[in-house]
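Omission of a single protein chain aside, the complex is shown with its protein chains in their original locations.
Order of writing sets the labels: A and B. Residues in every chain begin at 1.
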């Protein structure tokens, strides 16, 4: 197999290489076409490419008009998500960068023009220097609202979040962060978090919140028209003053890059908390995150891994993972969860067998048969949705359900960047279908003509089947994901 | 493994033994003490085997090749270049053909022949399933006992290569082969058919079949029934008459317990298919096929989703057959089962066996389908002849199961699979290829048998009423 075909095949490495030199607009176009042709696929490469691209977009942005900067980011984001709505990591990153801009602006406002902040805000809680040094949580934003997508007019929220009303915010400043996990300690108390309950009483100064229909937010939606956004961004702009915020934003984006970079390691860092000696762990398909996690545990403990081969889309990657510890570079066989990046460097990945872990490879059909002896199921994921459900490669649903039937805990490993604020109204929409010839080769098979051969690539696994999520921030119950979503995305940005 | 050397030592026969000498080889007393009757029987067996071999040896090679199982080519390739050595292998194996124990791995043998210095063998058995690894499957007849009937010889190969696959097909094929066996049987002097036939003539056949592939529950039931029948034959009945009655009984057994039962079952089951239904089925069951075709012939408008799995892809044959008959068929693999079940309105599956505790023992993957269907409140209907009922009980799929050769999992040659082919040499890596799984009774809505439709909990009740088969 060609080992470093990266320079030849268009993909993430080639994109990142040219990104530095080519004009922004052509980079955007390039990324869009790579997304459309699935030459960049899977959450991690998509997140990485999006972050790098946005870094360029921000750096390239001329002028100091924050509203225009946000509009620019949003516009790019719309094009990207439209190109490949199912790669939700793209949208996630765009939303986080948008949130980053908001955050920087708010910080600046407080720093520069304290008069702008309204009476109710309590200065200490808005301390810019509170920004924690941890890259993993640096880009967490003020929790806005719970729940997922909510189509209220952004304008309304905006006005509130910038502290134009008094009473609501008064209350929120006593809101106690300890409720939230430590990683969210950065949560800004002036957020209109309480408006969901006290909203009824808030001052009428908010722009008319009357039902601006804001389209639905299932991931395959088309971008909406955003006339109403203009208002909020104008407001933003007023506040932002003229200070150049670009440097701060760029710094923030770099922190997101760091987070992406360290995510797998950080998740693996929790491995020993979850895998005990002599355990039988079942994994599925091929995932760098899971592999790393198991390898980390293997350093200290002996256990057995049952590896489901994930036929017909990912079995080659599975074989490669079993034999070499990593996916074969260049094979883009299926929906494997997270591709490697450009570097073919690593000795970081070695097969589990060489670490003394016994690995049992089983076909997908044997999942139920073996589940009665499995202690723990560890799944990788493509996307985690706000309700705690997840999209993973096909077969994950069988495994999760079989685990439930045997009372076997299911642990899902996912970087926070895979956590999407979208709510799965229609899980069918999220499922991608692959080449049916993988299921039934065309060459042989007389009946192929009359048969509808179906090859879904993803499964939707509902939240109820998952016992624990492990992200780079730690372990969470599925019921707590709403909070992590709220910590990472501004509600105004949910609908791009 | 070590068994090989252990075996070759007692024989002491040098490798150069040529075909005529084979009888000598086998004549050497095995380690086991034999009773007089057994010795006598063994002589008889030798005679038979010689006859069989004479009959077969010219055509045997040719007739065995065509059903090309994955491992066959290897076999022949290792044999043909060095015919001298190749001939030895069968002989050695033959020597320990004694009914029960023989466990040397054909694979190990082969590798030791081809590569003179065999690598230290890695443990390639999945610990949890260690108890289920019997002898490796036989894929040839050359080392079979000489008293094995040619029809049985051929059948064994067809079974080990999955050419004859499915509980019913195997059971019927076995019974038909036994008919030939009985037909060509002559009671040796000094004994009676009732005493001799079962233990001395039928048993080796059965053991041979078992060595090709473990027998199914239905086969076991049928064998028990047949043995019971033979033992009850009046010694005064002339042999030819007894044989005729046995053959007739086998025919009627096939007719009543399988053919007619299938007709009844498919009638009942097809009446459960309504217009607009989406019927989901897994792998291939002859009785489900019959049911679907019957419903289609009755003019019911429905759609079928066939869910299939590695490594046998049995469902594909079912799907193709349905398409040929003009049904609307969708084809999925088991990994996408959740998507398929979402569309389905009823699930029909066949059975390998219904266990005494109401659980279903069927092709691995069935439990996944049943679980998903149960979760969505879609009825799971099992079509199963009573001949597949067993008093054995099972809670999981691990205590009792059939472990098929792991190589079969890699059979569908594809580029990129190259690496995994080295699994044998990779320490700590194991492949597991179980054939069946056990579906909990609560996932099953209904079991359709020739005695009517019952809840899974009534399996033992049916068994009681059947008496011993």
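Just so it is clear, contacts are C-beta pairs under 8 Å (C-beta built on N, C-alpha and C of every residue); 3 or more make two chains touch, one makes a residue touch a chain.
Methods note: contacts and distances are computed from a predicted model.
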Fill in the blank from the handout: The chain not rendered here carries, per UniProt and among "Cell cycle checkpoint control protein", "Ribophorin II C-terminal domain-containing protein", "Translation initiation factor eIF2B subunit alpha" or "DNA replication complex GINS protein PSF3", the name "Translation initiation factor eIF2B subunit alpha"
Exercise for the section: With touch as defined up top, name the shown chains that contact the chain not shown. Expected result: A, B
Practice task
Have a look at A:27, A:264, A:353 or A:387 and name the one touching the chain we're not showing.
Solution key: A:387
Exercise for the section: Check the options A:199, A:450 or A:475 and report the residue that touches the missing chain. Expected result: A:199
Handout entry: Residue touching the undisplayed chain, where the options are B:275, B:377 or B:425
Key = B:377
Handout entry: Touching residues (missing chain, whole complex) on chain A
Key = 120, 145-152, 166-167, 170-171, 173-176, 179, 193-201, 203-204, 209-211, 213-214, 216-218, 386-388, 423, 425-426, 463, 477, 479-480, 482-483, 491
Completion exercise
On chain B, the omitted chain is touched by residues 375-377
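The rule is short, and it goes like this: only the chains that are shown with their structure count from here on.
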Exercise for the section: Report, in whole Å, the distance between the mean C-alpha point of chain A and the mean C-alpha point of chain B. Expected result: 49
Exercise for the section: Flag every residue of chain A that touches chain B in the complex, lowest number first. Expected result: 1, 304, 309-313, 316, 319-320, 322-324, 328, 331, 333, 351-354, 356-370, 372-373, 394-395, 397-398, 401-402, 405, 431, 439-440, 445-447, 449-456, 459
Completion exercise
Listed in rising order, chain B residues that touch chain A in their complex are 126-128, 309-311, 316, 319-321, 323-324, 328-340, 363-365, 367-368, 371-372, 375, 396-398, 401, 409, 414, 416-417, 419-420, 422-423, 426-434, 436-440
